[in-house]
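Heads up, one of the protein chains got dropped from this complex, but the rest are sitting where they should.
Entry: subunit A
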Amino acid sequence: MQRRQLVLYGAAGAGFLGLTLFVGWWRVDGPGAPEPKGQRPLPLSAMEFRLTDHEENEVGPGNLIGRPTMVFFGFTYCPDVCPTTLSDISGWLEELGDEASEMNVVFITVDPERDTVEAMAEYVGYFHPVIRGWTGPEDQIARAAEGFRASFERVPTEGGGYTMNHTASVFLFDAEGELVTMIDYHEPREFAVPKIRRALTEDVEGAT
């Protein structure tokens, strides 16, 4: 009797252990694993926001479907990271040559208070002509950031002004609006340009 109970407990214990291990695997490595922090952006078709480009056109994620797309967040009062990203992107686009004109390249401001349509127009004018600048009401910018799983935060500075912390990665989507990959801030050109080429060719090969 006692022995039988022990066996039963043993079997139940082993079963429980197995289940625990399985649940553990499911949660940590398996399909139930949480997206890593700074999760994967939604497909463009699943995003919803309305913004205005630097030429006063009403734009949204739907405008980006049909061509490969590169998107990044920033602000024009950013002295270091944003002009560096914009000039890096301009360099990548130069290297792509004619292929660059087959892409949407969009710089979305996280500082709409200062980055009006006019400010965006002036700023993007200094970089590669393919780059578009998008701005709009703060709630729409927040919705856009949410779709890309990007974050931004206003931080006061000593001089009485403010700066913005923000996601500095570049997002790459194929022509169907599916995320291809991300280019981390300051990624060397020898890595970035092949990634962009992948986004450019993915639709041609019909892979999504």
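The rule is simple: a residue touches a chain if its C-beta (ideal position, glycine included) is under 8 Å from a C-beta of that chain, and two chains touch if they have at least 3 such contacts; residues count from 1.
Note that contacts and distances are computed from a predicted model.
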item: Undisplayed chain, where the name is taken from the UniProt record, one of "ABC transmembrane type-1 domain-containing protein", "Copper chaperone PCu(A)C", "Cytochrome c domain-containing protein" or "Succinate dehydrogenase iron-sulfur subunit"; value: "Copper chaperone PCu(A)C"
item: Sole contact to the chain not displayed, among A:S45, A:T116, A:S151 or A:T201; value: A:S151
item: Contacts of subunit A with the absent chain, listed as residue ranges; value: 37-38, 76-77, 79-81, 83-84, 86-88, 90-91, 122-123, 126-127, 151, 155, 157-159, 161, 163, 165-169, 182, 184-186
